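So, chain A:
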Amino acid sequence: MPPLDEGTPLFVQIAEQLADDIVDGVLAEGARAPSANELAAFYRINPATAAKGINVLVDEAVLEKRRGIGMFVASGAREQLRAGRRKRFAEQYLDPMLAEAKRLGIDTDTLVSLIRGSGWHNGGDTP
Partner candidate 1 sequence: MKTLVNVARYHLVDRLSYWALPWGILAFSFLINLAISGLLPSPQGDYTGGLFTIYAYLIVCGALSMTRSLPFGLMLGVSRRGYYLGTALLIMMLGVVWGLGLTVLQAAERATGGWGVGLHFFRVPWIMDGPWYVTWLTSFVLLVLFFWYGMWYGLVYRRWNVAGLIAFAAAQVLVVLAVVVAVSMTGNWPAVGHFFTTLTALALTGVLAAVAVALGLGGLTTIRRVTI
Partner candidate 2 sequence: MTPVISATALGRRYRDQVALNDVSLAIQPGTVTGLLGRNGAGKTTLMRIVTGLEFPTSGAIRVFGEAPAENESVLRRMVFVREDQAYPDLRVTHVIRVASWFYPNWNGDLARQLLADFDLPLGRRIRKLSRGMRSAVGIVIGLAARAELTLFDEPYAGLDAVARQLFYDRLLADFAEHPRTVVLSTHLIDEVADLLEHVVMLDRGRVVLDAPADDVRGTAMTVSGPATAVEEFVAGRPVWRRQRLGARAAVTVAGPLDLTEQARARALHLRLEPLSLQQLLVHAAGSPADEKVSA
């Protein structure tokens, strides 16, 4: 998830927040996503902006529109989002970490033992 202070448009941030909720399982597949009006009221933003954010996810087939009822999380959305984020993981998180490690003179072995020591379990669900 890109940091919020880099001037990303509001609607992108809305889309990202919804995607976060889906990835975290807070918003389950098949569940109804908040409407544009609900998002607008919650974040205190213009409904059109919220609608734009929703549409980003509709275009990615993460959300689907059921006419007359609302927006729902598509089946397979969670895995789809996670796969997309895994691709960006290296560029967004790994590269900066490695650059910082290099800057501080932390070698690969130390880095690996740091990771092991943090209690993170390889490939498991979030702790």
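Inclusion criterion for the candidates: all candidates are chains of the complex that A comes from, given by their letters.
FYI, a contact is a pair of C-beta atoms (placed from the backbone, for glycine too) under 8 Å apart; a residue touches a chain by one contact, two chains touch by 3 or more; residues count from 1.
Every value quoted in this text rests on a predicted model; they were computed, and no experiment measured them.
The candidate from 1 or 2 that touches chain A somewhere in this complex is 2. Those residues of chain A that touch candidate 2 in the shared complex are 2, 5-11, 36-37, 40-41, 43-49, 52, 91-92, 95-96, 99.
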